[in-house]
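The other protein chains are all here in position, but one chain of the complex has been omitted.
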Amino acid sequence: MKTATEYLESMKAYNPRIFLGGKQVNLHENSTTVTVLRANARVYELAEDPKYADIMNVFSPYLGDKVSRNLHIASSVADLERRSEMATLTSQMLGTCNYRCVGADVLNALAGITWEMDRELGTEYHSRLLNHLKYLQENDLAVSGGVTDAKGDRTKRPVEQDDPDVYVHIVEKREDGIVVRGAKVSQSGAIGSHETLVIPTMGMRQGEEDFAVAFAVPNGAEGLTYICQYTPFTAERELSPDVKYLGNPLYGQRETCIMVFDNVFIPWEHVFMCGEAKYSGRLVARFAKTHRMNCGGACKVGFADLIIGATQLAAEFSGIQKAPHIVEKMTDMIRINETARACTVAAALKGHEEPAGSGFFQPDDIFGNAAKLTIADGFWDILKWAGDIGGGMAVTMPSELELENPETAHYVRKFMKASAPAEQRLRIAKFIQNWCAGLHGAGTWHGAGSPMAQKMALYNLTNFEEKKSYARSLAGLKEE
Amino acid sequence: MKTATEYLESMKAYNPRIFLGGKQVNLHENSTTVTVLRANARVYELAEDPKYADIMNVFSPYLGDKVSRNLHIASSVADLERRSEMATLTSQMLGTCNYRCVGADVLNALAGITWEMDRELGTEYHSRLLNHLKYLQENDLAVSGGVTDAKGDRTKRPVEQDDPDVYVHIVEKREDGIVVRGAKVSQSGAIGSHETLVIPTMGMRQGEEDFAVAFAVPNGAEGLTYICQYTPFTAERELSPDVKYLGNPLYGQRETCIMVFDNVFIPWEHVFMCGEAKYSGRLVARFAKTHRMNCGGACKVGFADLIIGATQLAAEFSGIQKAPHIVEKMTDMIRINETARACTVAAALKGHEEPAGSGFFQPDDIFGNAAKLTIADGFWDILKWAGDIGGGMAVTMPSELELENPETAHYVRKFMKASAPAEQRLRIAKFIQNWCAGLHGAGTWHGAGSPMAQKMALYNLTNFEEKKSYARSLAGLKEE
Amino acid sequence: MKTATEYLESMKAYNPRIFLGGKQVNLHENSTTVTVLRANARVYELAEDPKYADIMNVFSPYLGDKVSRNLHIASSVADLERRSEMATLTSQMLGTCNYRCVGADVLNALAGITWEMDRELGTEYHSRLLNHLKYLQENDLAVSGGVTDAKGDRTKRPVEQDDPDVYVHIVEKREDGIVVRGAKVSQSGAIGSHETLVIPTMGMRQGEEDFAVAFAVPNGAEGLTYICQYTPFTAERELSPDVKYLGNPLYGQRETCIMVFDNVFIPWEHVFMCGEAKYSGRLVARFAKTHRMNCGGACKVGFADLIIGATQLAAEFSGIQKAPHIVEKMTDMIRINETARACTVAAALKGHEEPAGSGFFQPDDIFGNAAKLTIADGFWDILKWAGDIGGGMAVTMPSELELENPETAHYVRKFMKASAPAEQRLRIAKFIQNWCAGLHGAGTWHGAGSPMAQKMALYNLTNFEEKKSYARSLAGLKEE
Partner (left out) sequence: MKTATEYLESMKAYNPRIFLGGKQVNLHENSTTVTVLRANARVYELAEDPKYADIMNVFSPYLGDKVSRNLHIASSVADLERRSEMATLTSQMLGTCNYRCVGADVLNALAGITWEMDRELGTEYHSRLLNHLKYLQENDLAVSGGVTDAKGDRTKRPVEQDDPDVYVHIVEKREDGIVVRGAKVSQSGAIGSHETLVIPTMGMRQGEEDFAVAFAVPNGAEGLTYICQYTPFTAERELSPDVKYLGNPLYGQRETCIMVFDNVFIPWEHVFMCGEAKYSGRLVARFAKTHRMNCGGACKVGFADLIIGATQLAAEFSGIQKAPHIVEKMTDMIRINETARACTVAAALKGHEEPAGSGFFQPDDIFGNAAKLTIADGFWDILKWAGDIGGGMAVTMPSELELENPETAHYVRKFMKASAPAEQRLRIAKFIQNWCAGLHGAGTWHGAGSPMAQKMALYNLTNFEEKKSYARSLAGLKEE
């Protein structure tokens, strides 16, 4: 397995076409793009740490050796539980994405669907996928996942769009492979991974076969362009003389991009679905099931652990940690987070083999959706309480550079001091600012699908007949 | 094991001193007290049903035979999970208490604490308890649990009260046993069980040894008086010519009483703690841990299943079940309930042996508290939505007796009809009334301890140091 | 104006055909129906009290004398404010409906619409209405209002129903008047008023002229049958040896009935709309506007004042009123209630003349809807906190008759005592039970229209173009 250093070294071979803030930038040099490399390196580092070995690594029957859990196909409820623990752990350590998370969940969804297709259609997608998986595991590669399409007019199906490119699709089938066009948006960490696994954003129907496509593509393949997000945090990082003045110094925000596929060639050995529209919905559904537990739930639980820790520090630094209303608010943050954590635990431990006979495991769907909904809504409350206890300071604090400015340092030290020195209060206030005045409220909301999607899933997964039958029986109302 | 019929037969030997509505009543004849017998009989019946055998029954190593799970000491996470499933199942079937629930959780708490006392103090409480347990299992007895004291002035400790009897305590130690005095309030189903297991309501301190007492007492023992709750539902049942006109026809409300101990003698073989104040807090904490998962969480999940089923029926009977706002509200009920269910599942599956070496299992405390908090708060929302969809009808409907009144039946049939006939709409509206205009909102809130207790538990169980350390590390703030 | 005694005396002339619990009952003798008479009498009594004179009474230009505000057409914002204050006051005094409330708001809606019809259509509805108003004022009559139809299949218009009678409509037009058929449901206090003013439940369309009908009908007119609601509270009252043991001793629940119109003749002088479908929507909208401020908002604010007062007493009686979490909960109840009160105040004080030139005043629609939504949702929270602070006791307390039972009285006194004697604690617990385990959660939700109706109103009343324009301007986005 790769060390963090080896990962960084290996990435030097990649020089993707990246634009950020209106200009082309170098992945290895831009202050924002390097946060993605740094975050990935930290994940490799965690895998080296004996303390986290059981969470981060696992024996793979395909390689016959230890591999990163980011490249593992879950084959037990224990695997599912560890997978969700990895999501929490990396969040606690990074305060941003484990950028290999989507890739891991896409891999698991592809494992099952290709297994089914091969059995039912006589295709060879599954063997291809396993070959590719072995390659990924042997080289311990970082793989991101590409799911969300640009979508264009939301009221129209892909084939009805004025410009069909708003959904990634096959534009040419060649002897040696396919050519795809389109764009995937909100691509977290695609720029920093060795490759990206792409699947459709939703179930495709008959007539939409060209949109039912799944494949792997290496970073920087010909025809790929990455247009990065640009936020106030991008600018702040660019201007900051040292990362230590930033809210999340090393790892920054969840950095995403629009990943444009402008006639990108994919050789057949990297194609895992190609026109099997009927299977595409199930593929997406399985991805969602896993991803809601991990990204939707467990990951944000890790973020919330950080926020709870920081908020408790802020309370202590101000000397108010024992005030009843502070205790009440801290308790509310804990309640929300432990409720979400419980949902992810239940999703994992009530997981089951799916497809039957495959040996692959998927989490419980209802509990995974419950996890996502609990934390999506609760995260805004957690931010609210962090902002409450963090105080006005969390949004009105001066730059920590003032602490090094001889004309203002004594003032700042004098007036920002409470139960802790100004330095500590400002540092933790900046950390809290990163959350309560940052991108994570909306990001958590939409990550792993917007809550409306989970609500629809919950409704559709509910066995109303059974519940109605209980009620009828007790009320003395005969079945119709 | 007892059949339902055998249970009812066995109860005829008991004739406790019961008061209800200001008058003495006969357990076997009063329209309200018989609902307790009926509910208990139904639980015995479920145990006979092969469909529910795995949930309701379990092999006991003490008896060397199958016993009711209500009399089982959990010795694995599977046991904990089944136990919580039993709580959900009985709620779905009864719409009221499994009145043996508190007793079961008290038994489990006593098992651990007596095991510890015997090892550490050289007492013989544990062997006594196991002897008694064997007797209970052999005879498959219904056992209720007595925890909550009258409490008197909330600002004072037991020993500081003007009248120490507001906490059950030992007033005399004799060669053959002890004499206790006091009262336990909100005693669900005590009148219909063969015996009651009593433990303190909270941890006792040095000087409060007389209050640190745990024991078993048979139904109707000399000195016991049961003063029953009296609510509008009691009156409605008394007046109703047939139970079929009632909201929960057979099983009614959760029937509780004040159980007065007026110098009740308890022989030593039924005494399981007697003055060991130091152990009393742990005893109560273990009881709470288990009971919050079962009564606080899983039981109410079963109630909510009923309400969701009934509300969906009401929507269908009115023809509005596909309106987007109805779907949204149904989904919200489901979300709340599945979140609570996930917490109970996680509490069970993350359970562990406690005390270490005992072989006894306890659920995860944090997740059990999360379960209770989720459903306590959510239950009011579930009632709100049931009342919303049930419509004004749920509180303004006429008696179903009008359907048998020749002067009004045709009017009621004509005007109460929608997508379903008036009979069905009224029946389900009455069922919903039982919830959304009944005792269960406040009952769910306080059952297994008021939410403030769970909040305090959550706060105290939280490892703030770990979370603070994550935040410090990421923010670049050195440990002090 | 009538005194309370005169009102009661005057009602003796009425002997409506009332059914309750499956049997015909006498308005003046049945324990439940008399609560309506008693509540109305109390409202007459308040009008006699100099302390409340400004709120309850007002000078009417039509009579040229002081009249009950229940019979007044608002002609200023001060009138609107007083009207809403009357709603709060009567709720504080009765803990149930001022049963003349709907009638008052119907009168106001009819005043405007008939004024418009007369001007635009040359009808004489308005002069008829004023004649009738003068009669009502001269005799100071209690008038209820009938709005909500049975509705049948919710997915169909009135004319599409299998049985058109599910909406009240004209079945015959005669020289001397009209004959109507149908039923109004959830009719609060219709049995205890001198007459009922009936309007459509919604806007009627072309082809639905027969359903666009408004009229006055005296209590007990030929063809009228009143089928009363029947709830657990009805039974409890029937069985109780004295009203003092009940939750709301004198005035009970909001007593409603299905008011059946079985070919009821209405002479022309009592007909105020007859086929003018085009005007019916506006009539209902105006009624809703006023009624949401009064019944939807101000009335429930009065209820909440009662609950807050009772809950504070319960906290004091238990000695916990200074615990921080109790203060927090009391504050939350206050916050909700004062927010709703503010909305009603704003609705009144931002009222305006409508129709223009009429001299009649209507409250602000947006703020009235906000009032209703705030308290509908908040009321469930208020009930939750009342149940929290009231304690398990609020649902498990014994009958207060035990205090008069020599066999149990000493036990109850001993064990129910805290910072206040058992008698006081039980009394206030019973009062709280009436709310937190009663009909008012769902009743408040649906009264003055279900929240979905207010939400639709709010959305439709919003000037999106103005808000979009502000956003465009600031964002630098040109108007399209």
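We call the chains A, B and C, going by the order they appear; numbering starts again at 1 in every chain.
Following the convention adopted for this analysis, a residue touches a chain if its C-beta (ideal position, glycine included) is under 8 Å from a C-beta of that chain, and two chains touch if they have at least 3 such contacts.
Since we're looking at a predicted model, the values are computed, not measured.
Student: When the whole complex is taken into account, which chains on show are touched by the absent chain?
Tutor: So, taking every chain into account, the missing one touches A, B, C.
Student: I'm checking contacts with the chain that's been left out. Which of A:165, A:276 or A:338 qualifies?
Tutor: Spelled out, the listed residue whose C-beta touches the missing chain is A:165.
Student: Out of A:98, A:229 or A:462, which residue would touch the omitted chain in the full complex?
Tutor: A:229
Student: From the list C:154, C:352 or C:455, pick the residue that touches the absent chain.
Tutor: C:455
Student: Given that one chain is not shown, which residue among A:185, A:199 or A:327 touches it?
Tutor: Within the whole complex, the residue contacting the unshown chain is A:185.
Student: Write down which of C:95, C:164, C:177 or C:296 is the residue touching the left-out chain.
Tutor: C:95
Student: Footprint of the hidden chain on chain A, which residues?
Tutor: 19-24, 148, 150-155, 163, 165-166, 183, 185-186, 225, 227-236, 238-240, 256-258, 260, 262, 318-320, 325, 377, 380-381, 383-384, 387-388, 390-399, 401-402, 404-405, 407-408, 411-412, 414-419, 433, 436-439, 441-443, 445-446, 450-452
Student: Can you name the residues of chain B that touch the chain not displayed here?
Tutor: 324-325, 328
Student: Please output the residues of chain C touching the missing chain, sorted low to high.
Tutor: Touching the missing chain: residues 92-95, 244, 248-251, 305-310, 312-313, 327-328, 330-331, 334-335, 338-339, 341-343, 345-347, 349-350, 366-367, 369-371, 373-374, 424, 427-428, 430-431, 455-456, 458-459, 462, 464, 466-477.
By definition in this document, only the chains that are shown with their structure count from here on.
Student: Taking the mean of the CA coordinates per chain, how far is chain A from chain C in Å?
Tutor: Roughly 52 Å separates the two chain centres.
Student: Take the average of all CA coordinates in chain B, do the same for chain C, and state the distance between these two points in whole angstrom.
Tutor: Comparing mean C-alpha positions, chain C is 38 Å from chain B.
Student: Which residue numbers or ranges of chain A touch two or more of the other chains?
Tutor: 328 - these are the residues of chain A that touch more than one other chain.
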